[in-house]
Each structure stands twice: as C-alpha cells, then as structure tokens.
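Yeah, one chain of the complex is gone here, protein chain that is, but the others are all in their spots.
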Amino acid sequence: MLLNCDMGESYGPWEKGDDAAVMPLVDWANIACGGHAGDPDVMARTLALAREHDVRCGAHPGYADRRNFGRVRREGPVDSLIHEIQAQIGALQAIAKSLGIVLHHVKPHGALYLAMMDDEALMVRLAEAVAAVDSSLVFVVQATPDRKRHAASLAHTGLALAFEAFADRTYAADGRLQARSNPSAVLHDPELVANHVQSLLQGVVDTPGGPLAVDAETLCVHGDNPAAYAALTRIRELIPRVS
Amino acid sequence: MLLNCDMGESYGPWEKGDDAAVMPLVDWANIACGGHAGDPDVMARTLALAREHDVRCGAHPGYADRRNFGRVRREGPVDSLIHEIQAQIGALQAIAKSLGIVLHHVKPHGALYLAMMDDEALMVRLAEAVAAVDSSLVFVVQATPDRKRHAASLAHTGLALAFEAFADRTYAADGRLQARSNPSAVLHDPELVANHVQSLLQGVVDTPGGPLAVDAETLCVHGDNPAAYAALTRIRELIPRVS
Amino acid sequence: MLLNCDMGESYGPWEKGDDAAVMPLVDWANIACGGHAGDPDVMARTLALAREHDVRCGAHPGYADRRNFGRVRREGPVDSLIHEIQAQIGALQAIAKSLGIVLHHVKPHGALYLAMMDDEALMVRLAEAVAAVDSSLVFVVQATPDRKRHAASLAHTGLALAFEAFADRTYAADGRLQARSNPSAVLHDPELVANHVQSLLQGVVDTPGGPLAVDAETLCVHGDNPAAYAALTRIRELIPRVS
Partner (left out) sequence: MLLNCDMGESYGPWEKGDDAAVMPLVDWANIACGGHAGDPDVMARTLALAREHDVRCGAHPGYADRRNFGRVRREGPVDSLIHEIQAQIGALQAIAKSLGIVLHHVKPHGALYLAMMDDEALMVRLAEAVAAVDSSLVFVVQATPDRKRHAASLAHTGLALAFEAFADRTYAADGRLQARSNPSAVLHDPELVANHVQSLLQGVVDTPGGPLAVDAETLCVHGDNPAAYAALTRIRELIPRVS
C-alpha cells in the first residue's frame, strides 16, 4: 500500500502545508499545477523536494479557480475543461522534465475529482485526455464498489490505474466518502486513523451500512496540519516505506 | 527563407488576428501559450488549424501579463521567469501532444524577446530552459550583427537556432529594429515591404547608417490587419511556399 | 422608453464591440466592471465616452470569469458572490467619481442576470447588496409577468427599479427569453427587430403561446456587430432620443 499526498499547494507569497516535513513520509506526491493552487516556482521547488526524498511525482490538476481552491464544481464546456487540465499537466511536466524528473501519475483535485467519481463519462474523458498527453502516466481513481466497472470503462485508454482509499475519511454505506458537511467525515485522532487504516489494509471499511470491501493500491493521506501530520506519522508505522 | 508568424493571440471571448486567413500563407506558427495571450482552448484550435495547413507549430511564450499583451518589460527574479516560460511551453506542448503534434520551435514574445536581445545572459538562460524541457526544439533569435556571438554563447545548449529578420520593420544602424515610437518603424505599404524583403533575401538591409548584412533563415511576418495581410500575400509571391 | 446597451467589454489589448459608434445612439451604458470583461483602463475610457455623449453610466457586474465572458453559471458561496459584485461596482464607481460621473444604475450581466431571474432570493440579495453600496442606484430587472412580485420583493431595498425588455430577442410563452440554443432566439433582420420593438412599445410581445403583456421602461439593445448596429439605428428611428 503506497501513500499519496497532496503537495505544492502554496501560491506566490502564501504558504500552505508543510511539504518539507511531509515529503519524507510519503511515496507519491500529487503536485498542484497552477489551477487550484501552485505556480511555476512552487511546482519547481516541490518537484525538487520530492526528488530529494525519492518520492514519485504526479500532477494534481483541478479547476482553474484559486480563490475556491478548486473545491467548487464548475459548469462549462467539457472540451474547455479537458484543454485546461492538459495545459496544467503539461506545465508541471515541462518543469519536471527540466529537473530530470519523469511524472508518474495524475490525480484530479477536489471538486473535479468528486465530479469524475459522480460521472463516469467525465472520468473517461479525463483519462483519455491524460493518455493523449502521456500514456505512461498512472491515473488515480477512488476505490469504490464500482472499481471493476471503472477499470473496464478506462481500459481503452491504456493507462495504468491506481485505486485509492482515504486514510482519514469515513465512508458512506455506498462506499463513497461521507460529505465534509457531516461532522464525522474527517478522522482527526491518530488512533482512530490507525484503526481505519488497519481495516483498509485488510480490504474492508466500516460504513453505516456495515463492513464494505475496499480494494485499493494507494492510500491518500494528509499532513497539512499538526493533527494530520501526527496521523500520517502513525500511518507510516503501520505501513513501512519500502523504497 | 521560411515565414514565421504570431498566432493564437485571442483570449476567451476576445478574438485577435485572422488566423484562418493567415495560416495557409506561413511556414511556422508561433503560438501564444497563455502568458501574454491565448488560453488552452485557443491553443488547441490554433494547433489544429496549423496541422490542417501543414504549418510547423512553435511556442511563443511571454511575460504572464495579458493586460499589457506581454509588451511591458517585467522585473523580478530570473528563476521565476524561467519557471514561468517552461510552464507555458509545457502547457502548449501537452495540448499539441494530445493532437499528435510535435512542437518545432520556441520564440520568446514581445518585451521578453527584446529583453533577451538586449541581455545575452538572459538569452542564454532562456535557451538553457528550453533545452532542459526539450532539446529538439529550434530556438528563434533575431539576426543581428551579433549573430555569431549569440550562436557561440548558445552552442552548449545543443539547440538548433533559427535567426530571423523582420519583413515589415525598418532597421537602425546597429542592426536592431527601429523602436515602434519611431513613425517609420513599421512598413505598411505592400510594395515597400516587398522591396525590404527582396533586400533581406539578398542578405542586406538598408539602415540610416548605410546597408548592413543580415544573415537570417526565417522571416517574421504579420497578418493581423488588412494592410499586414496584403503585405503578407505580396511576400508569399516573392517567397513561394516549399512544402 | 430608454435604450440601454452593454459597453466597455474590451479587455487589455482585445477590443470588443464598437462603443464609439454605439454610444451616441443609447441612453444608458451598462459598463463592464472587470469581472466578465473590462479593466480599469477600459472602464475609464468607456465612462469618458459616455459622458461625452450625455449617456448615463451604469455598472454591469458579472461572474469574475473573463474566459467564459460571465456566461457560465457559477456555484459557490452567495456571500462571496455578493462581495465580488460589490467590489466590481465599487471599482467602476471610484473611476467614475474621479471623472466627475455619478453612476446611475446597476444591471447584472450574463449568467448572473439569468440566475437572478430564475431565483428571486438571489435577486433580492443582489439588490440589497447594491442598496448597501449606494441606495441611489437604479436596479435593472427583466420585465416578465412576475414584475409586480419582483417589485414587491425588492421594495424594502429602497432602490428605484427599471424593468427592461429585449429589442432583439424572441420570447417564450412564459415571458422569459427564448434560450440562445433556439435558432430563432435572436432577431437579426432590422425590420423584424423594428416590428418587435413596435410591439413592445405597445406593451405586448408575441410568444408561441400568443401575445403577452410586457411592461418595461427600458429596452436592451445591442450594437456589437454590423447587423446589431443596423438594427439599433432602426430602433432609434422608432424611439427618438429625448435628452
């Protein structure tokens, strides 16, 4: 089970997260591409930091909406969204290339991720768009009970897929995440997180509708505040870093 | 002598230039990358238009300053500028890739182009940055009396260079362009342009200090207004399209 | 019946519309505020042009989304939208003030206008926000069969209201505009526009469901292309300018 974490979410003079502390603890960095967060300088220093810690770098494109941090769903032409996401991936890819780094994966961010999990046609469009830019990229999708159907729908893209579970989020009966509006949506206590992760490692998650199978290769973790960092440290004890 | 032309300088709902009319007449399209102009949709449709007419596509990155169309020199950290330009090239490159197009060249835009012609250290940094992203790109530089020195200074980047002359601009005695503030800086009359181009084809340009040798492989032309389009059509009579 | 027209929709180096030609023909200019279009320079020159022709100036705020020209509905917190709209009005107001111009009205733009016509609670929030900035502003709302209800709902704001009809748009049976996706939504032929306007002047509009009463004080006209300009000129023959 590999740990993936959102990184590079600062912007110009504004810092967000403690990438220097978190980077050594994770396997994959999902790096903001200037859409919801990040800018070319932040991309460059986040890529360099990842390289220093042998962390694989992925693009974390999102709605081009810094003010809402890409967390508000955007209407508009899908073609336009596709071009935007390709441009974001390309921006990161070029800076990565200049640092001798080959991008490893793409994971849509925030409201775009939720939109694609709600709308398989959008998921397919996004995956096709990623494959058209670079077919060697791994595409990250949430591990839900629809995993097999998603895999079938995306097969023609040729992309390797990585299905992910969430280390600090509770699940609804249908295998989706509890909405953040739900007070128990986010686990803060490191021991609760540890229990949740141990369950996920066995391929099961507790839901209000009973235990549910979750088949994931990667675990999304956060480290952007002291509680999250403590939880991440605890998770690393359960899942030793391999590389 | 190949004709290069700035393209894709629309933005969102705003159109600029008549790319559909101009594209069939040129050899290389310098496509705006969302810095001084353009956006991912404009990039995509400009790339597709170029492909349709067998025109080679290049990146035309500039200062990230749409409001001034990249025509005002910007201060600030050079590293930041370099990352910005790499991100712009990468954005265009990813969309090009998704359309099956391999980018051919990079030509800095506007005030950035002038800044690099004034400051060879910046020219070198830009070329190194381009080479680090993709060493197969051709780098476009103005053909001045400093051509040989520029070529030597850029040799270590490994980039192929293309030196360009300007079809509709008059030259100063030092081989630089007359400043736009000079009323005679831009040639509008198609016959004056034709005479100027015929001279350039013979490797000479008239300047207030007498004739000057200009050694160029490519000619920058404009077609973004009726007069420019008429001049471009006239130039094409002098320089038949090869491909 | 006063003619209102959208103006100041250029941006930086990009021109849109022919404000110089249209301005002398209208009574009220709805000036973009840097959200969907415009920038401080465009605002200043549009305000100055309106003053020259004794045209009243209004703010035309919209979603802060130049790339979509404010024509795509945006989700997100209403408070945030309200602050955005107030900031846009204030930006125009300050530049107007510096030119000795007092703003006369506010008309929401594009998708925001449609959103408020679909959602009276939003209309009320917008009107309250306008009143809180300047209670002497006239608030422009579409004249529909709901006119009286809207007037009642907005009465507590103390704002003067101006209900508007559309000179070049066909109407649905419910008194709303035909969607632009409908091929007959926009009238292009000046004589068709003239007939439509003459009908509106008599307080009636043809709809697929039969004639419908439309009670309007102002007529929205466009002049942003040759056909629209011809129609506008024809309308001015029917409705002589008073001032």
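A, B and C are the chain letters, set down in written order, and residue numbers restart from 1 in every chain.
Here is the rule we use: a residue touches a chain if its C-beta (ideal position, glycine included) is under 8 Å from a C-beta of that chain, and two chains touch if they have at least 3 such contacts.
Since we're looking at a predicted model, the values are computed, not measured.
Although one chain is not drawn, the whole complex shows that of C:Val102, C:Ala132 or C:Ala155 it is C:Ala132 that touches it. From the options C:Asn68, C:Gln88, C:Thr157 or C:Thr218, the residue with contact to the unseen chain in the full assembly is C:Gln88. Which of A:Asn4, A:Thr46, A:Asn68 or A:Gln93 touches the hidden chain is settled by the complete complex: it is A:Asn68. Summarising the interface, chain B meets the missing chain with residues 67-68, 72-76, 80. Panel shows chain A; residues 10-16, 37, 39, 66-69 of it touch the chain omitted from the view. Where chain C meets the chain that is not shown, the touching residues are 34, 40-41, 43-44, 79-80, 83-84, 86-95, 97-99, 129, 132-134.
Here is the rule we use: only the chains that are shown with their structure count from here on.
Its C-alpha atoms superposed on chain B, chain A is turned by 180 degrees; the angle is given in steps of 5. At the interface between chain A and chain C, two copies of one sequence, more than half of the residue numbers in use are shared by both copies. If you average the CA atoms of chain A and of chain C, the two centres end up 43 Å from each other.
Residues of chain B in contact with at least two other chains: none.
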